[in-house]
Every structure is written in C-alpha cells, then in structure tokens.
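Take a look at the following structure, please.
Only one protein chain is missing from this complex, and each of the others stays in its spot.
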Amino acid sequence: MKPTRVEAFSDGVIAILITIMVLEMKVPHGETLDALLPLLPVFLSYVLSFIYVGIYWNNHHHMLHATDKVTGPVLWANLHLLFWLSLIPFTTGWMGENHIASAPAALYGGVLLMCSIAYMILQRLIIASQGEHSVLKKAIGRDWKGKVSSVLYAVAIPAAFLSQKISIALYVFVALMWLVPDKRIERALSDWH
Amino acid sequence: MKPTRVEAFSDGVIAILITIMVLEMKVPHGETLDALLPLLPVFLSYVLSFIYVGIYWNNHHHMLHATDKVTGPVLWANLHLLFWLSLIPFTTGWMGENHIASAPAALYGGVLLMCSIAYMILQRLIIASQGEHSVLKKAIGRDWKGKVSSVLYAVAIPAAFLSQKISIALYVFVALMWLVPDKRIERALSDWH
Amino acid sequence: MKPTRVEAFSDGVIAILITIMVLEMKVPHGETLDALLPLLPVFLSYVLSFIYVGIYWNNHHHMLHATDKVTGPVLWANLHLLFWLSLIPFTTGWMGENHIASAPAALYGGVLLMCSIAYMILQRLIIASQGEHSVLKKAIGRDWKGKVSSVLYAVAIPAAFLSQKISIALYVFVALMWLVPDKRIERALSDWH
Partner (left out) sequence: MKPTRVEAFSDGVIAILITIMVLEMKVPHGETLDALLPLLPVFLSYVLSFIYVGIYWNNHHHMLHATDKVTGPVLWANLHLLFWLSLIPFTTGWMGENHIASAPAALYGGVLLMCSIAYMILQRLIIASQGEHSVLKKAIGRDWKGKVSSVLYAVAIPAAFLSQKISIALYVFVALMWLVPDKRIERALSDWH
C-alpha cells in the first residue's frame, strides 16, 4: 500500500473535522449583536481547535512524506490517530458551551494528550517499518516538541480543576510552540533537553 | 472507467461517514464529568462503528487494488455497498442513545449483515468481470472470514432479543477477527472450513 | 483549467451530499422496532434520492471524460448543477417527514427538474466549447433520456396535487430508466423520438 492513499483518506477526514467543528457554533435566536455574546467562548474554543487540527494536518503530511511504504500496523495506528482527532469537535463544543468550565477544559486536554500519544505511536511504527536508516528518525531528532507537548497536556488536565485559565494558557502555549518556527528557541530547547 | 475514480469517490463517502458518526455524540448540557456518563454507551457504540468502517475502508481498497476495470454493474454494486455503510451512523446513534437495547442492537446487526452481503455481491461482480484468471479470486481464496462474519451477524440479530450482550460480544468478536491478522488462526479456520 | 480539477471538486460535493442526506433520518427516541415505523417514508425518500444522486455522479463523470478543457462558463454551469443537487437533501427530508404529502412531492420534482435543466445547460456549454467535432455531442446523440426525464418531472409536479402516488411512480420510473441499461428499449424510444 502506498502512502498517497493513506494521505488522501486522512486529508479527507481532517478536512471534514476542521469544518464540522463550526457546526457546534449554533446560529443564535436573537437578531442583535448582543445575541452573539454568549457565543464568544464557543468561538474562541473553535479558533484554538482550528489551529490544533491545522497543526496536525501539517505535521501529519510531513511525516507521511518521509514514509515510503505503509504496513498494516501503520495503517491502524493512523486510524487510531484519526479516531482521537475526531473527538476534538465534541470536546471543543462541550468546552465552548460551558464557558470553559473545569471538567470540559480537562477533557479537552485529555483528548489532546491522546492525539499526541497516538501521533507518537504512529511515528514509532513508521520508523520501525523503515529499519535502521530511517529518514523519519533523522528528521524528527529527539522530538522534544512532541514530548514537551504531551507533558504539558498531562499537567493541564489536573490543573483545570484548580483554574481553567492555567489549562487554557498551556493549550495556547503548546499551539504557539508549533506555530512559531523560531529556530533559536528550537535549538535552545533541544540542547537543554 | 478506471478503479481509481471509484476508489476516490468511495474514500470520500467513507471519510465523511466515519466523521459524521461523531455528530451523534451530542454535547451534554451539564459542565461536570457526571454529565458525560450517559454518553458512555454512545461513545462505545461510536468506537465499535469506527473500527467497522475502518475495516471496510481497508478491505475495500485491497479489493479495488486487485481490480483493473470497472463495469456498470460493479459501479452500482459499489454504490449499493456505500448505501448500507451510510446507515451505520444511524444505527450507531440509535443503539447508543438507548443504552444498547434489544431492537437497536438487532438493527445494528441487520445493517452490518447487509453491508457484508453487499460486499460479497461487489466481490463476485468484480471476479465475474475479470474472467477465469481473476486475481481477486485467488487473493480471497474461500473467503471464510466474509462467510463466518455474515453467519455471526445473522445469529446476533435474533440473539439481541434474548440478551443484547450476546449480540455485542459477536460484533466485537467479528471486528477483532478482521483486526488481528493471526496467520495461524486464519489457516486453521481456513482448513476447518 | 483541466477537467480533473472540476471532477475532483464535484466528486467531493456529491460525496458529501449523498452522505449528509442520511442525517435527515433523525435517531428515534423509542427503543422498540415500532419507533422505526414513522421513519419508513423518510427511509424510502432517502433510498430514492441516493439512487438519483448516484445516477448524477455516474453521468457527470462520463460527461467530464468526454471533455478536454474547462472554460469559465462551463465552470459556472457546473457549480449551477451542484447548487440544485445540493437542494436534494432538503426536499428529501421535507418529503420524508410529511409522509410524502402533495407539496413536498411537488417540490421534490421541482428540484429534480432544475437539476435536469442544469445538467442540459452544462452539456450544451461543453459541446459548444468543443466545436463542430464534439465527442460529447456524438456520445449523447439526441439525448432522449434527458429530455423524457425533464418532461416526466414537469408532469409529476402538478400531478402531486391530484395524487402523490402518480408523482412518486414517475420519479421511480425515471430512476429505473437510468439504472436499467436496456439497449432495446433505448433504441426503440430513440427511434420513436
């Protein structure tokens, strides 16, 4: 099986996920601008999740570009990743509708953590299938970004029950870490790690 | 007509199906973790259906890879399969919302049975279109897995009215049978058959 | 602009249309088989529309295969066709929820008529862009099927206010006419025409 097929299917699923999330933003009944106010947390949750799904789409493609063949386990690890990604619209909706309360903020982190773990499993299976001279292994290096992200999600989950602001700050920080391609920070963090 | 076109369209439909299923998991109104509890059967139904649709996507592609040309009947047999697959989100939602009651569990099996039959019809039409030296015919052999699956679905439907646990156990068993690629079991069952 | 691009986009839209139609079949609240009974007209409407969208997908592809370049007007004629096709889920839902009452059955025919007209406009623009030796012109011949379909839809619309059964019978007849590839009938009708 060639990676292009897995890529096309994953692209389809991710394109649908990023789009149906917006369906959680239910059209309000009022016709004044005030009617939009209760939607603000839903909107902000949508923005955050849109960025996260965008990051996954981006990284997923780079990973598959460094892959030459797709084995059975890789295929299922990919579906496993898509499964956790598919829960993002649900957690986004729950978080948004409850003005980013503790439990929804924790669950949001829980699903992000599972996505992150599923991504790392997929990465390892691809590397394992490529053998010693794996292109992907070289490309990701120590993968400090992936590891740091997982740790921060794991911290954000219990933190949500102290203050949701901490959790949200951590989610925003991780998203920025992937968005901003600052080589300097990257090198520094890589050295320190 | 080339198979790539049928493959792309089927991929699109399957990607949408696997994603809209999650829309049945309605965002709960409470903001505590308790609010998620009633969603547990919906979630578990979703997991099961996600795996089933994943298996169909996987097998469908392998089948089309062993196909060189698409005739009119093959095209409609493929749409017929997509039709039954498209009912999985509905039966998943009905089963989940009713805490896996008898009738929904039976209907779930009914739709799986129809998917299975539709798949076998498609397989036969492709083999028929390939003539005597059909690659697909060799590849599937006696297709014991397909036949056993159909029989187990047929058993699970009436069994749901005795105990839904039997039906669910059968659905999970069939899913595992397709997921776990144990060559030994495969050979044993193939011999026994 | 190459036709492959228009084909891919149209395929995407049609795949989504055929799939979201099933969302109109809302999960019932009861847990017995009786709870499914009120859904029967919704289900039957879905089956009919699934077949219609399948026929359009099929014909649309054959048409684009006989097309070599896509001009601006062809592009917009194609979007115009997709627009009317996109209304099929709505009319299907309205017809199904009202046990196939007169007005919904008439509107269903109205949208089918508009799809049919949009299809013929697209066909003409492609032929016009190909000039005298148009491959598509030869392939469709007198296009009696397209013309007969349009006439039958136009008959079915007012007929729905006499008896919906006539309209539904006409919609089913047109669908069968496209599904069953009987060369004899085809020739006979073509001669008579």
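General remarks:
Here the chain labels run A, B and C in written order, and each chain numbers its own residues starting at 1.
Everything that follows uses one rule, which is that contacts are C-beta pairs under 8 Å (C-beta built on N, C-alpha and C of every residue); 3 or more make two chains touch, one makes a residue touch a chain.
All of these numbers come straight from a predicted model, not from anything done at the bench.
Though it is not drawn, the left-out chain touches A, C in the full complex. In the full complex, subunit A makes contact with the omitted chain through residues 8, 11-12, 14-16, 18-20, 22-23, 25, 27-29, 31-33, 35-36, 47, 50, 54, 57-58, 61, 65, 179, 181.
Although one chain is hidden here, its contacts on subunit C can still be listed: residues 1, 5, 8-9, 12-13, 16-17, 20, 23-24, 72, 75-76, 79, 82-83, 86-87, 89-90, 93-94, 97-98, 101-104, 107.
To be clear about the criterion, only the chains that are shown with their structure count from here on.
Subunit A and subunit B carry the same sequence, and matching their CA atoms takes a turn of 90 degrees, rounded to a multiple of 5. With centres taken as mean CA coordinates, the chain nearest to the overall protein centre is B. Remark: subunit A and subunit B have CA centroids separated by 28 Å (rounded to whole angstrom). Centre-to-centre, using mean CA coordinates, subunit A is 39 Å away from subunit C. Listed for subunit A are no residues, as none touches two or more other chains.
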